[in-house]
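Note that this is a trimmed complex: some chains were dropped, and none of the rest were shifted.
Think of it as A and B in the order they're written, each chain with its own count starting at 1.
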Amino acid sequence: MNIVVNKQAIEEASRELSNWGRWGKDDQIGTLNHVTSQDVVNAARLVRTGKVFALGIPLDSNGPQTGLFGRRFNPIHQMLATGTDAIAGRQDWNKTQYADDTLMLCVQGATHWDALGHVFYQDKTYNGHDAKLIDSTGLNVLGIENARDKMNGRGVLLDIARFRGVKWMKDGESISNDELDACAKAQGVKVGRADFVIIRTGQMERCLEEDKWGGYAGGDAPGVKFENCYWCQEKQVAAICSDTWGVEVRPNETTEANQPWHWVVIPAMGLTMGEIFNVKALAEDCAKDKVYEFFFCGAPLIITGGTGSPINPQAIK
Amino acid sequence: MNIVVNKQAIEEASRELSNWGRWGKDDQIGTLNHVTSQDVVNAARLVRTGKVFALGIPLDSNGPQTGLFGRRFNPIHQMLATGTDAIAGRQDWNKTQYADDTLMLCVQGATHWDALGHVFYQDKTYNGHDAKLIDSTGLNVLGIENARDKMNGRGVLLDIARFRGVKWMKDGESISNDELDACAKAQGVKVGRADFVIIRTGQMERCLEEDKWGGYAGGDAPGVKFENCYWCQEKQVAAICSDTWGVEVRPNETTEANQPWHWVVIPAMGLTMGEIFNVKALAEDCAKDKVYEFFFCGAPLIITGGTGSPINPQAIK
């Protein structure tokens, strides 16, 4: 493909790739509908060694957030009861010794899913709802709670950085549909209907190695081209994920829209998206045994009206 | 067994069931060590129909918390950006239309794992650490992050309420080891090493049907007897879970300790415990197809130093 990315291209893609009504007017899960029970059974068959890879990053004050839009912050973990209290006898009245705690976090601040109500286009959400249904009380449609039992299936890693023979892709480098296909072919894996596709750019590993997140959250990044929306629709993937903050390449391929790929894949297609995935160990294992498919279990928390969910997805080989 | 529950019994059980050093002095995951890679492979083989059951309860203001110890509260979900903002043109400067949000919650406020640093005995944690390592900065040992890739394996439901022929057990009714065995036998399932055992009392279903949580969080409840600690150790289960707030029967079986079973299973044994599991749909399905085992995936969030994690465990049949 050779798309000039602009508002017209977005509009065209939105029209062409629209999944509105495809799974009924009440559908709340979009492309997760691609996954059938049989797909789950088949995916479980991919568990051959019992190796488990946790794809989340730690939730703590060392996270990537640097105040994006003046708002996002790293998780704040606070105690309600401590061992030091216990030792000092402050819990004796209760005949117990325990620790307790709270967590405050941005739902999309670390490894997470985007819910389908996270992005709108022309005041409309996926499946044609008015964006006003998403107000200060939360997402009254398309919240992440709808996907509570839908995030299990076949996972496929496309290790683009390794395919290119680099430690990590540079910010601003983009991935074409052809390259995704070529990478899959080189890896000996086929991407298709109902897959949870995970793309490795290496960007997170660079940040961790350099011990600074820099512009990771919201700045420039390697990622897929706008044309990727066509690829996802054609392949009928269940979800697309990456080790970056926003899957698509940054700087944006146009000045007319911020994150143009998002404008299409969420509101038009209802595509589930996973971000800030920690894939280093998984990728190393795949490179070693040449097996790039696995059972994927990425259940979200059931956050009523959530724009997404913090997660710790499991890749099980 | 016929144990008189008191401080002496707790001390005796703590001594007899201690797993300190069993998996090395640096071990942070206790009974999760029972699970081998082969167990994960075998467990995946239990996926036969592709049916998925989400065992979490929703994270919202309708949760069970009523201020336990004057501290615990239900999840607070707040928006950082909304569809109404987008419609009003307040996001135009950013060339995007989106919603964003935060969540503040008690880590153990809804469906959750207890980390091994959650409870101490005589100022010591599991594996002999000084409880002072658990201070206002969090759990500097035994935090839930250590279990990030360890919560996958064979799940077994023991549906005690159904075994008793009741809709739900009453508060204060206790479950003996013999009854667990008898229930397993009646269900045609065998509990053993590395299993994630889930006990259904029906208490949560009563609360949901009556539309009031009442004393669910911290009050009286049906649950296992103190003697259950011996059962868990003998069976070598990976974890034990229930549809109640604290697994064990309440009121406590003694006035000398609050939650005496907790005093033993966490600090002495290093047993992982899951609470507030939502098992209604799973139990109905098991009753129907008579299959009480399944693939269990209950990955915690990687909360650095967390006393546990909110979760939405998946039972996949």
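Quick note on the criterion: contacts are C-beta pairs under 8 Å (C-beta built on N, C-alpha and C of every residue); 3 or more make two chains touch, one makes a residue touch a chain.
Only a predicted model underlies this, so the values are computations on that prediction, with no experimental measurement involved.
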Open item on the list: Given 2 placed copies of the single sequence, give me the total number of copies for the whole complex.
Closed with: 4
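Convention: only the chains that are shown with their structure count from here on.
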TODO: Calculate how many whole Å lie between the centre of chain A and the centre of chain B, each centre taken as the average of the chain's C-alpha atoms.
DONE: 27
Task: Interfacial residue positions of chain B with respect to chain A in the complex - done: 36-41, 44-45, 47-54, 56-60, 69, 71-72, 75, 77-84, 86-87, 94-108, 117-123, 125, 130-139, 145, 148-150, 152, 256-259, 262-263, 295, 297, 299-307, 310-314, 316
